[in-house]
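Pasting a structure here, questions to come.
Note that this is a trimmed complex: some chains were dropped, and none of the rest were shifted.
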Amino acid sequence: MRIGVVTFPGTLDDRDAQRAVRLAGATPVSLWHAEKDLHDVDAVILPGGFSFGDYLRCGAIAAQALVMETIIDAAYGGLPVLGICNGFQILVEANLLPGGLIRNEHQHFICRDQKLIVENVDTAWTNQFTLGQEITIPLKNGEGGYIAKEETLKKLEGEGLIAFRYSEVNPNGSFNNIAGLRNSKGNVVGLMPHPEHAVEPGFGPDTDKAMRSGVDGLNFFTSVLNWMVKA
Amino acid sequence: MTKNISVDTTKEAKKTPDKAQPWKELGLKQEEYDRIKVILGRRPTSAELAMYSVMWSEHCSYKSSKIYLRQFGEKVTPEMRKNLMVGMGENAGVVDIGEGWAVTFKVESHNHPSYIEPFQGAATGVGGIVRDILTMGARPIAVMDQLRFGAVDHPDTARVVNGVVSGISFYGNCLGLPNIGGETVFDKVYQGNPLVNALSVGALRHEDLKLAKATNPGDLVILFGARTGADGIGGVSVLASETFDSEGPSRRPAVQVGDPFAEKVLIECSLELYAAQVVAGIQDLGGAGLSCATSELASNGNAGMKVQLKNVLLRDESLTPEEILMSESQERMMAIVPKKDLKAFTDIVNKHEVEFSVMGEVIKEPRLYIMWGDEEIVNVPPRTVAHDGPVYERPVAYPSWIDSLKANSASTLPRETSEEALKSQINQVVSSPNQASKSWITDQYDHYVGGNTALAMPDDSGMVRVSEETGLGVAIATDANGKYCQLDPYTGTQLALAESYRNVAASGASPMAVTNCLNFGSPENPEVMWQFKEATAGLADGCLELGIPVTGGNVSFYNQTGDVAIYPTPVVGVLGVIDDVARRIPSGWQDEGNNIYLLGITRDELDGSAWAETIHDHLGGKPPVVDLKQEKALAELMHGANLQGLIASAHDLSEGGLVQAIIESSLRFGVGARIWLNEILERDNVDLTAALFSESQARMLISVGREDDVKFVGLCEARGIPVLRIGVTDSTKELIIQDVAGWTIEELAREHEGTIPELFG
Amino acid sequence: MPKIIVEVMPKADLLDPAGKAVANSLQRQGHSAITNVRIGKRIELHYEEAPTPKQIEDAKEIAAYFLSNGVIEDVVSVSVEEL
């Protein structure tokens, strides 16, 4: 199975996302922001970083890139798309997910091992988790505060469109502790924390068992393989 | 838009030999100006004057330090050179780490800009050092930062701390380079002159090594990256104001603004150019901008260059030729490209939407010609600009104050013996700004990006995987103790070396090479020059004894507030290699029921200690004794024991002594322990204060699984390393030091982690 | 040089953490008359020549779809400045 990983200028975690895809047993395919062609991939990841420097607003300039035209159409058609951190911001700027992401409430960039509650498992990227499962993956951002209008929040809560919530610590002031969202079809998921940094023992978050042994992120990538087998 | 700028040409210079020139304002001495005239056989043009003045500045020419830095290349054995692919003198040293891989690393200062504008100063400091690493043909893989700030209670400190930390965070995070460690120290001597040093490390395959050389006549000289603007020109405006009429800009900004996004693109673009093998030589543009890049490339290649300055892409059309030559606009590189490869070069830079311009050609004649349209404005031998600058043997003087400082030992300070008082002192030390957790700072740095970080803050060294196939990796630690160096710069510098060496060994890597950034006061002060002489001798002798070479570094002079110099602060970085990062050692206890051992001997060494500073506000006496043989033995023991998988955790002892190490080991993973000190008191004949707080060297705190005890102790004894079992980890979530104090882990965490956020959060 | 100035502010009913932080700091500094602070953007678009009516229309559109994010921000003004 082929999973595309998009590189914009300023993307940072593309190689990490590719590694995660490989460790999950699929083939990563590098996609370039200036090309419309998706090279027949079965799913797409918009990885973390500072695309176009994150100038103006995070993800705003990337949302205008050529490759996004195709991805937006394909996402409406059901293509699984995962936006991680900057990728989540791009999905929001592209209106594939609602709301906005603003400067962290405490005004600092923050890098920490973050606990999340899985709030929805009926998506392309979360079906290998159990509902309500607590997972730990790294979080690292300066503009991760999720905001939305009251009625949007109501809709998100009412329709079960919240994919992840922060547990124990709300690291950035996000409304309703929202860490990640899904669209109504479940093919598009975006979140601020980084599953691709928790896929390889020795390089993930600390766990009770051993330093840096956390691999809770791997299920994101196996989920999409499972989703495509079923589809 | 383009203004008609009247330029000073070589023709004009010949015609008007006696024209008054602002050499003094540009920082040149009379002899230096005279020497330029001798070299050229005429007065310099204003462009030439700009080039010489900046390239002959202390910062670029190392004129006061050169005679001392030489010993780093001289006090070495062939064995030490064995793994050195590129030594001192290039942009950064390159070390062979095996399996066809090499790494390059270097630490550099950006102190003065970081005081004027902390955010941009620190940010561009990171940007600059990363370009140095990129220039060697390497992919940068990590950064570190070494910071010294003023007193925590001074009203200006928060401005500098917040600006510097967010500047480093902004630039490093945006480049996608994990920050894997550093140092943070507060002391009033840095109040008006904070130190912001940044380190970068990069990895490359042997065959990808690049050098800053222009050798082949006919190759093209190409400037690529950001456009050139008026950043960081500062002093050169003197020249501008001379050549400008009244409407010209009178004062150019002295600061540079960094664009990490542009640098990230530049990194990917350069690596693609290297892979396509279309660059014959490459140089980053840092201090002294184009003046430096053109003259160094030509001089290094024993060739010359003819370039057209009007081809430089500008952000601001009003720049004069002198300003263009001096501009320190960031995120620029200069490549030497064979003509046949221009098309391939163009395709790659276009793909990345990076702008470039062909400035000229390499020529055989070792002369640098710079044209401004049809006018020749520079015609110089490049060596005289880049390498044959002035060299000074500045006067040195034994400091008048040092004997009385040394006589004032901390050994006479009052000591407490009651449990209550000792606990209070321990709490004061571990919560003091210098000993407290720096996580408020390090949490602002991304240490995950890249997916290769095996160790980072708060472990003893940062460690990154270089080869994903085999797990081959490198570890780096840096240290400097200004107080020790103030007491005795020779010993103090060796102590910095010893500590970073020990940190690398503690994390399971084998120390291999050294870099340094020597932060000192004014070289024109003979007492400072004496400190510098002692420090460099200490470092060179220490490296020789440990058998690891200095591969490069940086000197920063004139760090002072008014006439008061900072403490000599030579930051020493040690790089080690580990064949598989899976074998790295954490700095904290992970499991219950492990035995805790103290390696090494404790002496009553409290002079210059964290205890003396925190409890008594005292600095005086002699720093701890250095024993590099013992450090080496310790490192070898660690290597051997780790290969056998005997070590569950290791933490070196340094500032704050044993108790600091115990508390940090406990807090790392929140594991409690019971500790006893009575055997230390007996064996080493010291009291409780010394046992807790002494900063004796060559010591480590090790935890070992019960099943490995006999083997581990046997190894220590075989190597002559003093070893004492002083405790055992448990599941109580409490730390108890018998007859001294006890805490819950929660209470300890509050003490250790609360300080910095409260001050700056 | 002719410019179009676009001004963008965070929506009134949404959080503006940067503004809040500045307001708190001003309060601490004793400027108690300042009850609230909001921080937005002032964006200058530069033109070679005075923008045509069509270009001004374009700028308004750019302001709405690109220079601001309508979900969280409002364009408070788009004005031409000629110097």
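Going by the order they are written in, the chains are A, B and C; count residues from 1 in each one.
Keep this in mind: contacts are C-beta pairs under 8 Å (C-beta built on N, C-alpha and C of every residue); 3 or more make two chains touch, one makes a residue touch a chain.
Note that the structure is predicted; figures quoted are calculated from it, not measured.
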Labelled copy-number formula for the complete complex in this structure file: A x1, B x1, C x2
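Assume only the chains that are shown with their structure count from here on.
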Rounded Å distance between chain B and chain C, as computed from the means of their C-alpha atoms: 41
Cα-centroid distance, chain A relative to chain C, in whole angstrom: 29
Computed distance of Cα centres, chain B from chain A, in Å: 35
Complex contacts: residues of chain C adjacent to chain A: 10, 13-18, 21, 66-67, 69, 71-72
Of all residues in chain A, those that touch chain C in their complex: 56-57, 60, 64, 92-93, 98-100, 102-107, 145, 147-149, 173, 175
Interface residues, chain A side, partner chain B - complex: 9-10, 12-13, 15-16, 19, 34, 48-50, 52-55, 106, 108-112, 138, 140, 142, 194, 196-197, 200, 202-203, 206, 210-212
